[in-house]
Structure formats: structure tokens, C-alpha cells
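Note that one protein chain is taken out, while the other chains of the complex remain in position.
Entry: subunit A
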Amino acid sequence: MTALLDIDQLLDTLESGLRQILQARGVDDPVLIGIRTGGVWLADVLGKRLGIAQPFGELDISFYRDDFSRIGLNPRVMPSSLPFDTEGRDIILIDDVIMSGRTIRAAMNEIFDYGRPASIILATLIDMGARELPIQPDVVGRALLTLEAHQRVKLRGPEPLRIEVQESGQ
């Protein structure tokens, strides 16, 4: 499993996938937005790899979660910060793990409250499957569709970035 989840290899895959899609779409001035917390670490790394000078944005989606009516407000909410105007921009949205797709729905709702972007490309380090919404990443570091139901993947960081497989819900 550890060999499978070599972080540098996954980042290489993400980087080259992103370069391809940016070129195919003719996007030459994208901005990066990471979803807290793992996505922000990845936005930092990928921004440097892709040579994007613009500082990346950080999104905390707590105010947009669809389970507020079930569990209440996340007590550790932090301010979102988008240090650029999103209106008309091409956005690369980054998260560490995608499963149900609900986080991405919330993130897109939040992004649109800042303005109307020209496009959004979704990049995730790991795709766990188990989707509940029709949302698919454009670029994936690695698809891990074969984990057991009780296993969870978690990105740890920021220095160094590493991937952990956790046993949960015994």
C-alpha cells in the first residue's frame, strides 16, 4: 500500500494531467484554489510546480455544507481567503480526497458567491469512488476504488506531505 501511495508519484501525475488539460483548453493564466486543509497544502505545492505566480486561494466550506441541518456548524471554521478577483478567471480547484462529491458541490457554491468564473477544473489527489452526486474530477493523482468500506485515506502535512490509510468505524 505504501508503494502504491508514493506522494511524489501522485503529484507528478497531477501535475502532468493539469498541464495537459490547461493546454488542451488553451488556459494560460489559471488561479489555484485549495479546499481546507489538505487541498490548501496541495495548492501550495502544485502552484510552485506549475509556475503559477498568483497566490493561491483557500476555501473553508463549513458555511456551505449540506449536513448543517444534521450536525450543526463546524466549530473549527476558518475564514476563506481568495486573494484575487474570481470574475472571468479560469480556476483550478484542488482537494485531497473525493468521495461523495458533496464537498465539491459546496465549494463551487461558495466560489460563485465571489463572482462568475470562466471555468473550473477539478483536481484531486485521490479518488475513493463512492460518489453520491454527478461530480467527477478532471484530473486525479490516483483512483483507489478498491479500499474496504472501513478504510479511509487521509493526507497529512504540510511538511512533509504523506498519505495515511486509516481503519475507521470498527
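Basically, a contact is a pair of C-beta atoms (placed from the backbone, for glycine too) under 8 Å apart; a residue touches a chain by one contact, two chains touch by 3 or more; residues count from 1.
As a working rule, contacts and distances are computed from a predicted model.
Entry comment: the absent subunit's protein name, as recorded by UniProt, is "Aspartate carbamoyltransferase", drawn from "Putative membrane protein", "Glycosyltransferase involved in cell wall bisynthesis", "Aspartate carbamoyltransferase" or "YCII-related domain-containing protein".
Remark: the omitted chain is touched by one listed residue; of A:G51, A:G72, A:P134 or A:P160 this is A:G72. As for the chain not pictured, it touches subunit A at residues 60, 62-64, 68-73, 75-81, 109-110, 113-115.
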